[in-house]
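Of the protein chains in this complex, one is absent; all others appear in place.
Right, chain A next:
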Amino acid sequence: MTDDLTRLSISALAPLLARREVSPVEAARAYLDAIAARDPEIHAYLTVDVEGALAQAQAAEARLARGEGGPLTGIPLALKDVLATKGLRTTCASRILENFVPPFDATVCSRLRQAGAVFLGKVNMDEFAMGSSTENSAFGITRNPWHRDCIPGGSSGGSAAAVAAHLCAGSLGSDTGGSIRQPASHCGVVGLKPTYGRVSRYGLVAYASSLDQIGPVAKEVRDAALLLQAIAGHDPRDSTSIPAPVPDYLENLGREIKGLKIGVPREYFGAGLDPEVETAVRAALRTLEGLGADLMEVSLPHTPYAVAAYYIIAMAEASSNLARYDGVKYGFRAPGGNLLEMYAATRTQGFGQEVRRRIMLGTYTLSAGYYEAYYRKASQVRTLIRRDFDAAFASCALLATPVAPTPAFKIGEKTDDPLTMYLSDIFTISANLAGIPGISVPCGLSREGLPIGLQLLGPPLGEAEVLQAAYAFEQATEFHRCQPALA
């Protein structure tokens, strides 16, 4: 029975908690037991906070007993280990932060605490969120719950695997180039990247500051809406956060999408798209049409330049952001030598190879004489990509595309070739460059039984419409009910 609790969505668990048919401690224990039993095989978690989770659950219980609390009170969640949690180790899956205990909470964490959520622990990721497979974690790979020889996607692979394997009720990830949507797609769960600036980045360990955005990974679309509702909104501690009011993200769920204009960008269905993914996504388009949506072909002509622009911008910003890891104020310090030798030894031993590769490339593109040719040029191309989306959204409300060109690939398949790995982000990167919201919802299974995701993109601050269409699609299909075989 207690394991059954872990199969419930947030939306199904919350009323049981509110009616006090299930206690938050019971729910937390069910998940902690599931983690102890099944996580050794998946390795979604880097840190499990048994004591902290039970204390939070008891506090939630007291709150519910007083008739207080909301839809997230007592809900057990997992946080990507890129989010600062006060008093709880936050590693970014890097040796350089292996023993870092933040003295403060990320804004999203404090908002979830205020909502009464329970933090089970911190989940795995590519080191500093740099990667598409979670293989770049310094603390070991995470396995795809659907197929243990496959990657769960990345960089929020721990979040997606934990949600898919029912090792948490929901999770927060971060998405710089697809790091929420791609793992959600590969693990058959829902992942939402909000508009840049919709959610505060305060306390999110920075990778590429103009692209990073925090968002939910969830079992169902409604759960994603609930989590977004709790974390969205302006924060004076993040000057890039948008001071616009937060709408009710649940309000549109269940409204029909008859007459909704959905654009299908032709550049997203070309060479390189796996035939099984194309079949599943085309079938999903017919489902949307069956629900009354008007499909129309659109063009985003600068799509072929997105990966190049993205990697220049991301690596340049990364090289600058990661300059702070110098072995002085926090984190790992290599012993011996003078100051300069200490810096180099600390950074060389503390960072994994992909992180060093990106720092190198970013340092080069920002070095004297190259800024104009690389960073500035990429930022101009970024404007053109944004204008492509503006033009498309002038004639349609949303766009529908694949999330990833293939289902989850095998562990080790792409680790020797960074460029091939980068190209697996081809359909998700543009949304980060343009700053627009996007969601991944399950839309099929490959012959090998691996999940395939449908991506819906909206205009800036169009989260409510994105969620509405994703919910309509989810409710019209059975894919979200498909479950991986769990021991």
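As a working rule, a contact is a pair of C-beta atoms (placed from the backbone, for glycine too) under 8 Å apart; a residue touches a chain by one contact, two chains touch by 3 or more; residues count from 1.
Going forward, contacts and distances are computed from a predicted model.
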Chain not displayed: protein name in its UniProt record ("NAD(P)/FAD-dependent oxidoreductase", "Glycosyltransferase 2-like domain-containing protein", "Aspartyl/glutamyl-tRNA(Asn/Gln) amidotransferase subunit C" or "Peptide/nickel transport system permease protein"): "Aspartyl/glutamyl-tRNA(Asn/Gln) amidotransferase subunit C"
Per the touch definition above, residue among A:L250, A:M342 or A:L445 touching the missing chain: A:M342
Omitted-chain contact residue, chosen from A:Q114, A:T279, A:S299 or A:Q380: A:Q380
Where the missing chain touches chain A, by residue: 99-101, 103-104, 195-197, 210, 236, 239-244, 302, 304-305, 307-309, 311-312, 319, 323, 326-333, 337-345, 347-348, 351, 353, 356-357, 359-361, 363-364, 367, 373-374, 376-384, 386, 418-419, 422, 433-436, 460-461
